[in-house]
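Removed from the display is one protein chain of the complex; every other protein chain stays in position.
And then chain A:
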């Protein structure tokens, strides 16, 4: 099996699985309990919190909440800021539905962030569009579809110079543990998802800069500083921490290795002689994600042919693969409507090898050749 859909979900790292299993046995007590067992569990959770904050480059005084998913984290910020009708919210339609949809549900004035033809944010236009009423900017660290790395730290600094009170929220799901991030104060909130970095599903985290206030969306026992009631899930939290630690130790070398592999796939596909294009250049994107357009055969047909050969790729974001044809995200990335159904995405992790990719390229070419004979 060759799995090239790590941006949708990636296998749980062995170490993270071991930590999870061990913790499931040992840390069964409720961390909120007053007895020793509970307190011991809470201590582990608090340690994990501090370590994760450190790996985010944040201060100890900042907050980190554990919650169930990135979707929950994004909702908590976007809806929990309780913006007024006259407030302006800036967001990109090219981003993940877990930010786009909560933003769309707001009663505020929505302003779309424009993207350039290479998928990058049109920074000039964004800065020019801000005004006193701008209250929230929602950005991705790395776009899940195009792979574009947005320079969120420098952008946030520029924005804060102009309008210090704007809340800047960054969805870091595809970025954290892969590309560098240092939350040193300009970014207000930052979302992490466990299952995109080698931890299990059902765990995410939200960084909140010191002093940031959000209205809780779940009420109950007042867990997680009163911002997210639900029994604290020690095993998942420890497993998340472990996966992050493992990834961070080799983050830089993986980045270099995958850049080479990504570049290799690009050049091999370009040389194949098929009508393939890469709308998002490698120098602007995370090497973990590679989207390309093969004109002629709908990407879901290719996806299914490849899955028959045990090769798994994505034809669009897994969350919205049911929607046919037009894709608002691609439209925001300036991809012509007629090409949306031809976009394929392959995404990698630290276990992806050159052999896997050679096999993928070989099977891809064979599939296309076979389909082209009859369609």
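A few remarks follow.
Here, contacts are C-beta pairs under 8 Å (C-beta built on N, C-alpha and C of every residue); 3 or more make two chains touch, one makes a residue touch a chain; residues count from 1.
Assume contacts and distances are computed from a predicted model.
Per the UniProt record, the chain missing from the shown structure is "Probable tRNA sulfurtransferase", taken from the list "Phenylacetate-CoA oxygenase, PaaI subunit", "DNA-binding NarL/FixJ family response regulator", "Probable tRNA sulfurtransferase" or "Cation-translocating P-type ATPase".
Touching the missing chain, out of A:85, A:219 or A:375, is residue A:375.
The residue touching the chain not shown here, chosen from A:9, A:298 or A:334, is A:298. Those residues of chain A that touch the chain absent from the view are 298, 300-301, 304-305, 307-308, 322, 324, 370, 373-375.
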